[in-house]
Structure formats: C-alpha cells, structure tokens
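One protein chain is absent from this view; the other protein chains keep their places.
Let's turn to chain A:
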C-alpha cells in the first residue's frame, strides 16, 4: 500500500472502513496501481479478501505485492485471500460469479478476519466477454447488497473509461457506478502526453451524501509518479523534479 495515498484518503490499515463502495477509474492511463494499493492495504488490515482478477495472472499480482511487502501466496495459504483468475476461464457466468463471491466472503465459524472485501480488476472486461451492461450492473448490485450491507464489508471495483469513448455499454456501466460510489479514485493520463516525472493526475472524489444530491462532493486533485515499490503523490505543479 502507498503511505501517501493512505494519508490523502485518511485511511489506515489499523481501522479499515465498513460498508464502503469504492470505484477506481482510469482514463488514458493504467490505473492498476490503485488495485495493488487496495489489495495490499486490506490484507495488511487483516480483512478477508475475495479478489476477482480478470485481466492478469496470479503471479503478476504476487510479484508486485511482494514489492509492497505482502505475500499473496501466504495470504492464500492462510485462507485470508480467495483469488479468482479470470484468464483460467472461470469468469463466464455472472450468477455463478456472484455465488462464488458470496460463499468466499461469508464468514466461516473459525474465521477471525476483520470484515470482508471484494476487489474486482477490471469490470470492463465482462462486457468484452459478452455480458450485457444491465447484467454487469445487477452483478455489482447484488455484490454490494451482500458484501457492503449484509456483511458490513467493502467493495472496490476498477473500470476503464475514455473521454469521447464510443463504447456506449461501458460508459453506461461507469456512469451508473459513479452515482452509487462512496469514494471515487480517478487516475488520468496527462493531457499533454507522457512525462517522466509526473505519470498522471488523480482525482479523489468523496461523496458526502448519496441521498442528498444538493450536497457537494469533496474533490481533491493530485499528481502522481509511479516507482518500482511505491507511488508518490503531490499537489499539481509541485513534483520533486520541479521544486
């Protein structure tokens, strides 16, 4: 997990949230560093994690997690991490997928984990596999009802989106999820193109109230730079390379 991101979010593995739906979004860049952050954060926090990994292999996440000080293999061994590797062909049926998530996260008698967490990387892939947008939204709705409300756990989901995207189905899913998220982390590539010292910009949007549309969301913007074992965040224009 990235210490600076925890600070910006006011989060700590000592006291993870409950009942929260976090949307990770990326545009013109690869937002998977956020997935790695939350995966290691919740494992460090002692939560039971069900990770639906649709785009990369287990070893990819494991290698990165080790750089962040967490062993996914060990977590799997002790029953703290349930890993579903979509590339193995096990992610075709959304209903079966939901059942898998529910069964994985429903606490067993002897479990002493703090709160269940569902992590999905990335939801947009389900559309490529032939799922209808409504089916994808239903799946997330059921997961949220089960994990956030019933089990008092957390859900973190990554989606891609492009500006001027022609993928209407994907945009429909993203827009719907936006309105139902407690927290949105939106990583965007810089409009001016690639830069060595600033890899992108992140918008942190905290929904103050999902019911009262009139209340303003809290929006904070930072820039970030990805390194081998860490990601640093700074106010726009204040990259270490500039100061």
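Some notes on this structure:
Methods note: contacts are C-beta pairs under 8 Å (C-beta built on N, C-alpha and C of every residue); 3 or more make two chains touch, one makes a residue touch a chain; residues count from 1.
In this section, contacts and distances are computed from a predicted model.
One chain of the complex is hidden; its UniProt record names it "Elongator complex protein 4", one of "Signal peptidase complex subunit 1", "Elongator complex protein 4", "DNA topoisomerase 6 subunit A" or "Sodium/hydrogen exchanger". The chain omitted from view is touched by exactly one of A:25, A:144, A:160 or A:207, namely A:160.
As for the chain not pictured, it touches chain A at residues 30, 32-33, 36, 55-57, 59-60, 63-64, 67, 87-89, 122, 124-125, 127-130, 160, 162, 165-170, 194, 196, 226-229, 231.
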